[in-house]
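Removed: one protein chain of the complex. Kept in place: all other protein chains.
Here is chain A:
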Amino acid sequence: MASVPAVLTSEWTKIRSVSSTTWTLISAFVVTVAMGTALSALLNAQFNDLSEAEQATFDPTFVSFSGTVLGQLAMVVFGVLVVGTEYSSGMIRTSLAAVPQRATFLFGKITVAGALALIVGLLTSFVSFFLSQAVLGDRGTDLGAENVLRAVVGGGLYMGLIAIFSMGVAAMLRSSMLSLGILMPFFFLVSQILAAVPVAKTVARYFPDQAGSKIMQVVPDAMNSDPAPYGPWGGLGIMALWVVAAVLGGFLVLKNRDA
């Protein structure tokens, strides 16, 4: 068997030596933090215009992650490119000739890229939180409050899982363009729209992003959202199942198809 530390070192070299890594991860950080802070400031300024129900369920923690909806797209691009460029460049044949044990190759790649996405996700999450709380002032909360630390760490886990999910999908589809063409509209439009449509939302809340984002809420049914049949960890668990399914699917495709 190939040496696992050697494969991890190799995958780390691959990730750090392409510019797409830097710009996707910086975008994820900047977009999430900037949009979260800006929306926090906006809601704070217009707090009195919010409906009574929204005021009652105002969740300063959840509000600080408002940027995730856009920032996660950069994480999707990161995840897709990490796997997809192996195929678009033809590098996959060189890579598999060097590491013919396909499980070691794919899981090594996902481990390194997933860990990096997770670290950037956590950093994004904490910075988003602190900046937003600073902007919210008296309406804000702090890490010591009940469930807040869970939500902030959860926000980082969410970003990491979105990236890993995208890696699994790209491994299944073996193409960056196809994967982005499906994942971007799905997370940006389809999932968001279906989650707002009366009948469809009973299904949409089991989508990875809808279920996973539950972890970022501290106040139950935050911002007057619909009650979900699962808790914060249950939601993240559902998302994790999606991730496992995508990665497993990607592995089966890699294992059985010709490179």
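One rule holds in what follows: contacts are C-beta pairs under 8 Å (C-beta built on N, C-alpha and C of every residue); 3 or more make two chains touch, one makes a residue touch a chain; residues count from 1.
Please note the rule applied: contacts and distances are computed from a predicted model.
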item	value
Hidden chain of the complex, named as in its UniProt record, picked from "Sulfide dehydrogenase (Flavocytochrome c), cytochrome c subunit", "FAD-dependent oxidoreductase", "Act minimal PKS ketosynthase (KS/KS alpha)" or "ATP-binding cassette domain-containing protein"	"ATP-binding cassette domain-containing protein"
Positions on chain A where the hidden chain makes contact	1-3, 6-7, 9-11, 13-14, 17-20, 85-86, 89-101, 256, 258-259
